[in-house]
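Of the protein chains in this complex, one is absent; all others appear in place.
Here is subunit A:
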Amino acid sequence: MAQCVQSVQEFIQDSFVPMVAVLCSEHAEQVTRKNNLNFSELLRPFCRLTSEGHMRDPNNQVQVVKNLRISVNNVVTRPSVPTSGVHGPAQRRLLSEVVSACQPAEGGVANVIPAGDYDLNISATTPWFEAYRESFLQSMPASDHEFLNHYLACLLVVSSSEAVPVEQFLKLSQEQHRIQHNGEYTNPKWFIPNTLKYYVLLHDMSQGDEQRADSVYEDMKQRYGSQGCYLLKINSRTAAAGTDEQIPDPWSQYLNKSSLQISVNCLDNTHPLQLETAIDTPGSLDSLRAVAAETKTTTVYTGMVAGTSHGACLTLNDHDRLRLFIQEFTFRGLLPHIEKNIRQLNDQLVSRKGLSRSLFSATKKWFGGGKVPEKSIAELKNTSGLLYPPEAPELQIRKMADLCFLVQHYELAYSCYHTAKKDFLSDQAMLYAAGALEMAAVSAFLQGGAPRPYPAHYMDTAIQTYRDVCKNKVLAERCALFSAEVLKSQAKYSDAATLLIKMTCEDSDLCSALLLEQAAHCFINMRNPMVRKFAFHMILAGHRFSKAGQKRHALRCYCQAMQVYKGKGWSLAEDHINFTIGRQSFTLRQPENAVSAFRHILTNDSQQTSTQQGAFLREYLYVYRNVQGVCEVALPQLPLPCINSSATRVYFGHERRLAEGEKQAATHVSLDQEFDRDLAAVWQDLEEQVVATANRGVVPSTFYPTQCCLNSQTDNLRFPLAVVEEPIIVEVAFRNPLKVPLVLSDLSLLWKFTLKDFSQPQPQDVMVGDAFTISNEKEARLKLLPRQTGQLNILGLVYNLASTPTGDSTINSPSALEGTWVRGRQDLKIQGPRLNQTKEEKTSVSHGPDRRLDPTITPPMPLLEVLTHHCPLPLTQK
């Protein structure tokens, strides 16, 4: 797994925090609304306690509670997603949005991991995974088999501007009681029957009468005790004053995150099934209230989108007051409440444990376990075994364990979970047993000083039970996320990877992709990094990402895997990755990357079958065509076909046949003839003699034998001479590395011309070749006709490239070219011969120039053509 921002301990601790509900009166809601926030949102940034709390466990030992966070939420009585063990569509959408919103930073920190002969560039962190995990845990529905995310307390909030605040408190209190005990709502779930009610009087400093608020508070203290109520004063900043003051906005980071969630919740409500259930509860005011609350949240959402600031009426002093309030509530209200309940539960358990427990188990054993006498009435059987009623005595120990866990008393929690686990297992209550196993393992891990090793097998059993017996994928996934994180922290990467891979499934591509990616990171983090496994799992992850519609993540995975496969001779795999990268880049509108990826497939010595190559080529041409359509760039370089540039031949002058009927040309040079070194020497000798005769027996020092046709074997050190109005013919040798034929058309030369003499400026003609197909090797001849003197440089070729349409006949017909084709260029660069004269040249690799393609155009010269008729053979034979 990749590195995370949080430590494991922090992560697990923050995943299970005491839950506090909020019920707000209308007036109080109005007061907080001035800040664009509701009451629970108002408190959210201050929910982590900075100071230590203390409480006593049943043995009167002082337990320190550090770095505690509480979670404050509005009561929503809307029936939540049924706990079917799989994510609903809305949750899926939320998770997918969270992941796609979290992309690696451009040019972010990537660390190089040297592994064997590989140096891999891998980002050490995977924030999208953490974001996913956070949202996943948050969107977890409250379950009946555990109490960790059931509400422990309820804040009743009333504004001081109310006519009779005490009456309002009474109303809210009754409301809370109704919600909890009416039996009408399965949600929210409450931890303990007598939920802690904490009375908060909200005072708006900007408009209310402070003295009155104080007196009401005094009255409340009499009524509820000073530990059970609080006077919270906020909104001390008037809108007019201090706009210049810069107040930090701690809400933005919390609300931006949850805004997605809210929007999904709204969508949730419009879901047809859910609508039905809302209508199903007739005569309930609360369904209306819920809808009202919902519309409020939507307004918050839209407000957020508009970019409204939060807490506009709050001063820094108010922030402190909020912080103080949370602290006061937690230390004076919540922790003592938990402490009391732990004590009570403990007393109950101790009294029960003494006799009854052993007796029951004994009777069960004796009477053959057919009927369990204790709870035969309310018992429900389902696939996961037994289901207990909410207040069953068997659940009390689990409750106590959860309470201890929430206040970080992991030692006691562990022993309770452990006992609970044994009880549940003997009752065959598998869901409960799995829950207890999971938490036992987690609390064993969190115990400081490590008195016992982390029981990984507990987790494995829990995961297996959740998944196979209870068919609850969500819980199994949660369990696996914890287990993997713990294993990672203990450097058991191989176990973590195995676990993560085991958790991948067919139903959720996103989840599988993320888990596979983490598994890949596990492999690379091992003591002996397993590079290839990393790469392989990255590819699997990329595949799942692309199936889940996360194109960017998919591309990133493939690119990271590519580092391992690149240039190692595994061409089939490399081609596959390149092809996928090409496709993904194309859909993500990164055409340059797409083109370069496809280019790789086509150029490296492809081992693919011809059909596969044909598919690659078509895809490449298609992408290329689109790229050209999008951005008007200079002609791109085409990778195909290969040009054997050293085999290029250049012919100066009119092309002529060596022999035509009885006529015999007095030359040995022709494009249709192979170069013959001996013959060339004979002619050169002959020319030298002629020149010597013309110059009265002396060969001038500037003499240089004429070369009509230049190729790789001729002396190409000098700039060749070409004459105005006489054609230059360039023959280019193509080679097609693919097994499918290529069609080239509209072939022409690219050249540069510099004038030497400023006479009549006129362009030059370029002969254009017809369309032709290359199956393996083929040459093309292109003619160039210079119209004025100067220096010519032939740079390359321009042509249209296309693949043959399925049938390979009728290539020259225009219909063959109607398919996808692209226009591009290829440069002609001829490397001169290797220099091997001096010692320096011999010891280093250096090449001489080759000026075949850089002719100097000279003014018109007389052209003499000699043809012999019936040439007697002996004349040419010396």
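In this section, a contact is a pair of C-beta atoms (placed from the backbone, for glycine too) under 8 Å apart; a residue touches a chain by one contact, two chains touch by 3 or more; residues count from 1.
The definition used in the following text is that contacts and distances are computed from a predicted model.
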{"item": "Undisplayed chain, where the name is taken from the UniProt record, one of \"Trafficking protein particle complex subunit 2-like protein\", \"Centromere protein M\", \"Mediator of RNA polymerase II transcription subunit 17\" or \"histidine--tRNA ligase\"", "value": "\"Trafficking protein particle complex subunit 2-like protein\""}
{"item": "Touching the absent chain when the full complex is considered, from A:Lys471, A:Arg532, A:Arg552 or A:Arg625", "value": "A:Arg532"}
{"item": "Sole contact to the chain not displayed, among A:Lys568, A:Arg718, A:Lys752 or A:Lys829", "value": "A:Lys568"}
{"item": "Residue numbers in subunit A that touch the chain omitted from display", "value": "116, 523, 528, 530-533, 535-536, 539, 565, 568-570, 572-573, 576"}
